[in-house]
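I'd like to ask you about the structure that follows.
Every protein chain except one is present and positioned as in the full complex.
Coming up: subunit A.
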Amino acid sequence: MTHAPTRRAALGATLGLIASPLAAPALSRAQGQARLLVIGGGFGGASAARFARTSYPELQVTLVEPLTRFVTCPYGNLLLGGTRQIGDITHAYDGLRAAGIRILHDWAEGIDAGAKRVRLRGGETLSYDKLILSPGIAIRFGALPGYDEAAAEVFPHAWVPGDGSQTLLLRRQLEAMPDGGVVGFSIPPNPFRCPPGPYERISMVAAYLRRHKPRSKILALDAKDAFSKQGLFQDGWKALYGDMVEWVPASRDGKVARVDPAAKVFETEFGERHRLDVGNVIPPQSAARIVLGSGLAAQTGWAEVDPRSFASKAAPDIHIVGDAMNGAPMPKSGYIANNTAKQAVASAVAALRGEAPPEAVYFNTCYSHVGEDYGISIVGIFRPGAGGFVEVPNSGGVSPRGDLPEQRRLEAIHADTWYASITRDMFG
């Protein structure tokens, strides 16, 4: 190459686009200033908006997010354990605004995929060239008999953090509980947001109880017979908390069939009624309402997408990322939302330029805290395949089992590093 390359050409080159300084500006000439609209300001949406704005300066990026601050699901369990405060897990959008992203704190009420328009509750209608949809999950109130919005004030879910009030409510209930009380967990069948999340939560609640209310018990009622990092969690519970944690699988009548908030009871499939002092219902879930209401979800309640571009199978100009999308066998995790969001943006830009989506590889690590200085992890690397997402054989996996205190200590430190790093990547 003899010409003096532009930065923009280099940007195009890294994404596998035409490596000529004339190529990238073609997007601007052909499209005017192409409009990328992002719905949802969490791990998927914030990552998409910031990546788009910093990588493709020619894009006009708008982010629609109802809340003015984002409370992360990750590390919410540490708030329950008492080692984090709400401010530690709350993030403002100032960095994204400063990067030149237009941010509208409003609800997206409906998507007209044909006209490529989104209607906001506040009355505005936004047109887009490409839409990145990352609205997260909705709780299927009513799917578990007895569990409705009112019940969530007695038995908090704390699974969609919103403004943090659900997580704080659960923390207050734990603080108010007498020593010797029973904390119950109702854990749903797959798929749900954050597969190891319920078990990290059990661990962090156990850590709190052991220190402050050591005669208390944890009763974890599960609709499954196996769970993420199961051996590692159970080793940790035994080592750190003795017999405080009782986990009951579905095959031993662990599936909660009904909750009774007035009596503070979880009732299992075969009719056993467990009276609780504090109850945490991790409820059945689906993609967020905007996905269901716009006809973008399959019968399963989750959105089906192309595994390379994340284009919706129902509307090709809408790329759906984050927990709303069926990415199995990838987990519904913040890390997957973060890096699939970038691939979705790169693919949307490639499509605007008439190019194929770039090569893809998706990376996930989920750390869980089991106790103080005690972390474990699961790693997964995935690629698009003919029929969906495929995990790379002989890669990834969980931490080694055994009495490995240095491994556990380092993973707890790395977990904190992950939180610091990924939230910087999302919010600047």
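In this section, contacts are C-beta pairs under 8 Å (C-beta built on N, C-alpha and C of every residue); 3 or more make two chains touch, one makes a residue touch a chain; residues count from 1.
Criterion: contacts and distances are computed from a predicted model.
K.L.:
When you check the chain that is not on display against UniProt, which of "ABC transporter permease", "Sarcosine oxidase gamma subunit", "C-type cytochrome" or "ABC transmembrane type-1 domain-containing protein" does it turn out to be?
P.N.:
Hidden chain, UniProt protein name: "C-type cytochrome".
K.L.:
Looking at the whole complex, which of A:T68, A:Q85 or A:T417 touches the chain that is not displayed?
P.N.:
Answer from the full complex: A:T417 touches the omitted chain.
K.L.:
From the list A:F185, A:F266 or A:Y335, pick the residue that touches the absent chain.
P.N.:
Only one of A:F185, A:F266 or A:Y335 touches the chain omitted from view, namely A:Y335.
K.L.:
Please identify, in ascending order, the residues of subunit A that touch the omitted chain?
P.N.:
1, 4-7, 9-11, 13-20, 51, 54-55, 335, 338-339, 342-343, 346, 356, 358-363, 365, 377, 379-381, 392, 394-397, 399, 407, 410-411, 413-414, 416-418, 420-422, 424-425
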